[in-house]
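Heads up, one of the protein chains got dropped from this complex, but the rest are sitting where they should.
Letters are used for the chains, namely A, B and C, taken in the order the chains are written, and counting of residues starts over at 1 for each.
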Amino acid sequence: MMLKKMTQTKEYPTEPLKIWNEGKQLRRRYYEDYLNANEHGGLRWAGGAWSFSAIPAGLGDDVYCITGEPHGATIAFFKDFTAKCHEAVEAAGFPRTLCAYMRNYWGSILLDKYILADGTVIDNHPTPDFIWQDHICCSHGKWYQVAKWLEEKKGKRVPMYCVDVSVGYPMDKPLEDYKINYIINQLDDGIEWLKKVTGREYNDVLLCEAVWNEVKATKLWAEICALNQAVPAPLDEKTMYSLYVMGTLMKHRPECVAFYEKLKAEVEDRVRRGIAAVGNERFRVITDTQPPWGFLKIFREMEKYGVVSLGSLYTYGLIGMWKYRPDGSWIPKDLPPAKPKTREEALKLIVEWTVDRPEWAHFYLPEAKTKMILSIVKQWKADAVLLHYNRGCEGLSVHIAENRLGIQKAGVPVFPFEGNMGDEREFDFTGTLARLTTFFESMGLKKMKK
Amino acid sequence: MTEQSEEFWRWREYRHTDPDKDWHDAKIVTAGVDIGSVGSKAVVTLDGELYAYSVMRTGGVSEETAIEAMNRALEGTGLKTDNVHYVVGTGYGRVNVPFAKRTITEIACHARGAHYIYGPTVRTVLDIGGQDCKAIRCDEKGKVMSFLMNDKCAAGTGRGLEVFADLIRVPIEKLGKTSLNVEEEPPPVSNTCVIFAKAESVALLRQGWLKEKVAAAYHLAMVNRIVDLLTRVGIEKDFVVTGGVAKNTGIIFRLEKSLGIRPLEPKLDPILAGAIGAALFAKALYEKQIGLR
Amino acid sequence: MVEEVFETFRRWIDNRHDYAKAWKEKTGSRIVGYFCTYVPEEILYAVNILPVRILGSHEPPTVTEPYIFAMFCHLCRDCLAQGLKGRFDYIDGIVEGQSCLHLRQAFNAWRLHIPINFAYYIHIPHGIQNPHAIPYLTQELAKFKKNLEDWTGKKITNEDLDKGIRIMNRNRELMRRVYEYRKPDNPKITGLEAMEMVLSSQMVDKEEHSKLLKKLLEELPSRNLNRNSGVRLMIIGSEDDDRVFMKNVEDLGATFVVDEHCTGSRYIWDDVAPHEDKLFAIASRYVKRVPCPSKDWPEFTRVNHSVKLAKEFNVQGALVIQNKFCDPHGIEIPPLREALKQIGVQTYPFEFDVTVPWGQFRTRVEAFLETLTGLEELF
Partner (left out) sequence: MITAGVDVGAKYAKIVLLENGKTVMTRVNSTVGFDLLKSANTVFKKALTKANLERDQITQVVATGMGRKTIHKKPPINTQEIIPEVIADAKGAYHLIPTVKTVIDVGAEEGRGVKVAEDGKVRDFVINERCAAGAGTFIETMARALEVGVKDMGPLALKSTNAIPMNAQCCVFAESEVVGLIHSKVSKQDIAKAIHDAMAGRIASMVLRVGVEKDVALIGGVARNPGFLPPLRKELNTEILVPEYPEYVGALGAALLAFEMEGKK
């Protein structure tokens, strides 16, 4: 099978994504809304991409979240600003082995600087009105506990609430009720806490709206990723990083649902017309964990060998919601039967919807993640898996060595490379590229003459 | 099979006696012996003033090095080790100075020695030693307030420079100057590990970079690492550099540029700071012993 | 004799495997290895299972490379290495009480690659500062108890649970009373001996251990340690069981008078309070105990607790240890050091790896002690 691939040098038609600029605008405006929230009476809050962002939405539609991880990634993309952040964090005495996003975030507080999506750096880091986080990775709760401590040293008091979701993963059967209720009870208390710290009333209608948007957006993103099963693949992972980010920033907002509906239509059209993301696609791979954000050019280098990355459990399952059909196929999750009408229904729905998030499985069961990776390899027709052993994120790298063993045992070629998503000092680009190209050559691929 | 390999990493050993001083007039004769991981220094002081010293490479057995360093310092003065009232050992091999009555760490000695060499305004001392690099905050008397050490990576140390001098075949004493004659600073060698930094430098040479440019890139990477340590301990003026690497103009120039603070000019050999500090502590200990203090 | 007691503690630590095999021979009961101190040993003792803590051997854990990415702490890899090297072939089961991401990888790799009859992961909550944690953990422990009953075929009654609680509370309480002897100006035991006391309790039958503790408490008042206690130090870290480091530091003219890590005070500081719902009582202890940083947010309860200990034991300086790559403890180092500085306690940070290079650390410790004693008279 391998030899047939090598000789095929068919060139597929390609064209840029029409929706691309709209995505850029949406992201830029999102960060500006966060920055200027206080100017027109709005609220700013800080929390992670997995935080229950639909809950604060009940405080009003002028409530904006910074979402720590994408902000950490944006910082990582601009290498010299990242270097300053790391220097400030190490000068404050924090070990450099900690999560790279977290260090970037703390660094911008210590430097009192704020970087926008296009790289412009402005003075005084915007202090959030409150922190609304959830905890599954060791660094989740403490990320904002220390951010709060750093703000306090600058004389600013930031109240913090953090929901513990480390209740396990529903591998074969749903989670027991006491686990679901443990999270629901924390969210219930959380709403009372939000009212207390913001002095605002809480609107359950807005909550139900936000929950339903989140459910639709996370299902839509999964449907878009499923389209990448087509040969040639309509999207490549490097592009998808800029598209899935909407889901991490504002999965509970209507603009996100609208954006993904439009994107899905465009990608379906590309599949119909056989439009490829990479013209010389001939070797389909999937990756794992976040990429080295400062070195995305590595994807362009791979394309010189006709290698396209279709995505990963990371890009598909960090935000996208999926389920296994009885026949073992992995498909986008079905929408719940009805839109929630009361607070109680909304909380129960969002917790039950969220607890089997694919990227929460590996925190407990390496086999669960290996199974999903192998389903993607099979259904998306991937030829190999590139595992980014990401020193910058212990949360997504936990059990990754076990995943490698599982993938290898299933006879799928797998190539691990070490790096760091957010600390450019720890990513040896030349060395990694040499090893990656050696792997491609050992798979019989040659650099294609331009 | 390999060409005659001149050892570019080996630096010159030396000794010195102050011609205007005579130990016969002195009330208290004390000495400090600093057995470093790469270099060893012995200093003799008369009533707290520098009289004679020696600098040599640390050998495999530190007792022998300590005796040799002391003998070289005393050479030609007529003094013998047992005439010295009190000796303090410091440095990596301080426990192996047979004739030392007491040992004190090189952290305390470098701070005290820097106070002697540069004066009471010193508040931050950077000692770039053979195997490690120490950042020390001290008070107006040269007493240590806080300190940090980096010996996790030899890239920020004298050892890293020796490896590099060997690589680009430039005598270590000229390395600093070589790294300075470039039009503009190239990007620093990125790797944190000295061996990888070396491999990367070889790659740069093979891409046709001139020795001077590669030296500049390596020195910049080294200074970045040292600045990391200094910022963690916090820098307060006046700032001084001690240890052998203080004579490398390439490091000092870039430190000043990166920190925005000019290190004070040493009026005598900064490599002696540890041994001088030890000798001064020896004086204080002797005074205590005979009830003078 | 006090020396004999500590000699026994050391022998138990150094020959932990022989002890366990002999215990199994003698009692015919089962042994369960556990990784983190969030495993409720009370429930294991209730069904006559001997809990033993799986710790590392301070040798480079090369064999674990295929199973755990080497950017995770050396402790979790060192623990797995013991299993892969067959040193725990006599244990019947492994249990992990959910704590950090690192240690659970040792549990899962063990479960997947080393033959074992029983492997159970208790989802101990991280939200220990929220009121719903105790009722949640009570039900999680009920599930654990049910699984133990299925595995052993024995019903666990309230009396059994009371027995387990009594054994654990007794052992902890006796060790806390020994800690009291570290408060006076001339402490009756060294920091190394305190570590040997707690470490050995994690490896042997606690009833046997408590007998020795009673003997120790009778003889301690008259013990004359005849050594200069020197500088009063505190050691703060995650899981430090490096006895060589403790001994070397104390030989330089200092004494560790108190510690805050899970091979010391954190393991013995809290008891199970009486309550008719035994599992509720045990759950409350493990939610309200001195927390591991991985669970300690949004407030810094562990940092504040460390400051309290530093005052209570009249500490002059603290060595803050980070196992390289340990994130939960690594994150807390700056707030911890600042809080200690505010009460006048100087601190110095150490980064530990699987082997500790005493050459470099000796200079740091001596220089740190010099800043504490100040070499005053020499200026």
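The criterion applied here is as follows: contacts are C-beta pairs under 8 Å (C-beta built on N, C-alpha and C of every residue); 3 or more make two chains touch, one makes a residue touch a chain.
As the structure is a prediction and not an experimental result, all values here were calculated from the model.
Enquirer: Could you tell me which displayed chains border the chain that was left out of the figure?
Expert: Output: missing chain touches A, B, C.
Enquirer: May I ask which residue of C:129, C:301 or C:360 touches the chain that does not appear here?
Expert: Of all options in C:129, C:301 or C:360, contact with the hidden chain holds for C:360.
Enquirer: Quick one: which of C:58, C:232 or C:302 touches the chain that's been left out?
Expert: C:58
Enquirer: Could you pull out which residues of chain B are in touch with the chain that's been left out?
Expert: Interface residues of chain B facing the absent chain: 1-3, 35, 37-38, 59-60, 62, 92-93, 95-96, 131-132, 151-155, 159, 163, 193-196, 198-199, 202, 205-206.
Enquirer: Spell out, residue by residue, where the missing chain touches chain A.
Expert: That gives, for chain A, the contact residues 401, 408, 416-418, 428, 431-432, 435, 437-439, 441-442.
Enquirer: If the hidden chain were put back, which residues of chain C would touch it?
Expert: 58-63, 65-66, 70, 74, 324, 353-355, 357-360
Definition applied: only the chains that are shown with their structure count from here on.
Enquirer: Quick check of your reading of the touch definition: is the inter-chain graph here a line, ring, star, complete or other?
Expert: Topology of touching chains reads as complete, every chain touching all others.
Enquirer: Which chains, taken as a pair, are joined by the highest number of C-beta contacts?
Expert: Looking at every pair of chains, the most contacts join A-C.
Enquirer: Just give me the whole-number Å value for how far the CA centre of chain B lies from that of chain C.
Expert: 42
Enquirer: From the C-alpha centre of chain A to that of chain B, how far is it in Å?
Expert: Chain centres of chain A and chain B, defined by C-alpha means, are spaced 49 Å apart.
Enquirer: Which residue numbers or ranges of chain B touch two or more of the other chains?
Expert: Nothing qualifies.
Enquirer: Multi-chain contacts in chain A: which residues touch at least two other chains?
Expert: 93
Enquirer: Hey, which residues of chain A end up touching chain C in the complex?
Expert: Where chain A meets chain C, its residues are 92-95, 97-99, 131, 135, 137-139, 141-142, 144-146, 148-149, 160-164, 166-168, 176, 178-179, 182, 185-186, 189, 363-367, 389, 391, 394-395, 397-402, 405, 418.
Enquirer: Residue numbers of chain C touching chain B in their complex, please.
Expert: My answer: residues 346, 351, 359-360, 363-364, 366-367, 370-371, 374-375, 377-379.
Enquirer: Spell out the part of chain B that touches chain A in their complex, as residue ranges.
Expert: By the definition above, chain B touches chain A via 190-192, 196, 203, 228, 231-232, 234.
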